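Showing just some of the chains, left in place.
Chains: A, B, C and D, in written order; residue numbering restarts at 1 for each.
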Amino acid sequence: MEFLVRAENRLPPETPAERREELRSGERARAMELREAGILKRLWRVPGRTGWIGLFEAPDPAALHDALVSLPMSPWLDVHVEALAQHPQER
Amino acid sequence: MEFLVRAENRLPPETPAERREELRSGERARAMELREAGILKRLWRVPGRTGWIGLFEAPDPAALHDALVSLPMSPWLDVHVEALAQHPQER
Amino acid sequence: MEFLVRAENRLPPETPAERREELRSGERARAMELREAGILKRLWRVPGRTGWIGLFEAPDPAALHDALVSLPMSPWLDVHVEALAQHPQER
Amino acid sequence: MEFLVRAENRLPPETPAERREELRSGERARAMELREAGILKRLWRVPGRTGWIGLFEAPDPAALHDALVSLPMSPWLDVHVEALAQHPQER
């Protein structure tokens, strides 16, 4: 099933550049794995913000939860999830 | 998977008593069927309101959607759904 | 560019079934055309609601506007649009 | 009487892993006791978030309050409670 995920990034602006870069590259690497596993299907930036909107696919909400908390930035993400129902037009 | 469903009932207060009763008894009958099918697990009243909070179980959001729109009161319900993830304590 | 579109459907519940069906089938037909034109990319139901969430692609917001108001249900839709920025991971 | 409890967890992301683990295991132990006492009936994760949704049963709101503040994580929880009324269908 598919989920629309919206994440605000609360990493403090004062975070040292090195720590920030470490988190970002870890984030990219883990996102790549989630893409390859078919869990992360699309990812967008919300213009002007550090957060993102993503389209995920997972067998159930607990599996989605596990994927989201596996992101290194996860402790600073404020995440809201919407379960999406298949539209009859796409059956 | 389980869903927490919150429904506000927007049936106009001016609805004739007969029509209202017809909808309510249809609602009860259909809810009973959903219970027997294991889709509706718990149902509560929000005190002072005509809406309800329900705990549903369905294989996916589309199946939940079909169950919810099968309720005769459905055209007047303002429904919000939250997908619930199994908590590790309950595994 | 891509847009995330969220539509609530305010068609009154008292709308006659015939009129409702006419609107729905017109909606399906027009959505099909927008898909074929590459404007409507994905469409989901929000479980329990008559509205939808869609992923659209259009050259600019005015073109998106024209596509959205071309839907027969458009006068009853309460639409909110978010412009999505391409994420560096998808470049 | 039953209560629907929604808790957001405001524990700072910078909390040392050891302190965090200590709080979590204390939380698990206390939740287990509340389950055995029949106060905590169900517990869910909200996907992507560190908070939870729970179904509690307590003789009155003061007893519920005492149960909630007995959780070791309690000082960091932002809790909202809804009193649920038994639905006639479940009488």
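Keep this in mind: contacts are C-beta pairs under 8 Å (C-beta built on N, C-alpha and C of every residue); 3 or more make two chains touch, one makes a residue touch a chain.
From a predicted model like this one, the values you see are computed outputs, not experimental measurements.
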Copy count for the complete homomeric assembly [4 present here]: 10
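To be clear about the criterion, only the chains that are shown with their structure count from here on.
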If a chain touches chain B and chain D alike, it appears here: A
Most distant chain from chain D by Cα centroid: C
Chain A-chain C separation of Cα centroids, rounded to whole Å: 24
Distance between the centres, which are taken as Cα means, of chain C and chain B, whole angstrom: 26
Multi-partner residues of chain C (at least 2 other chains): 45-47
Category of the chain touch graph - line, ring, star, complete, other: other
All touching chain pairs, where touch follows the definition stated at the start: A-B, A-C, A-D, B-C, B-D
Touching residues on chain D, where the partner in the complex is chain B: 2, 4, 28, 31-32, 42-47, 52-53, 55, 82-90
Contact footprint of chain A on chain B as seen in their complex: 1, 3, 60-62, 64-65, 81, 83-86
Footprint of chain A on chain D - complex, ascending: 13, 45-49
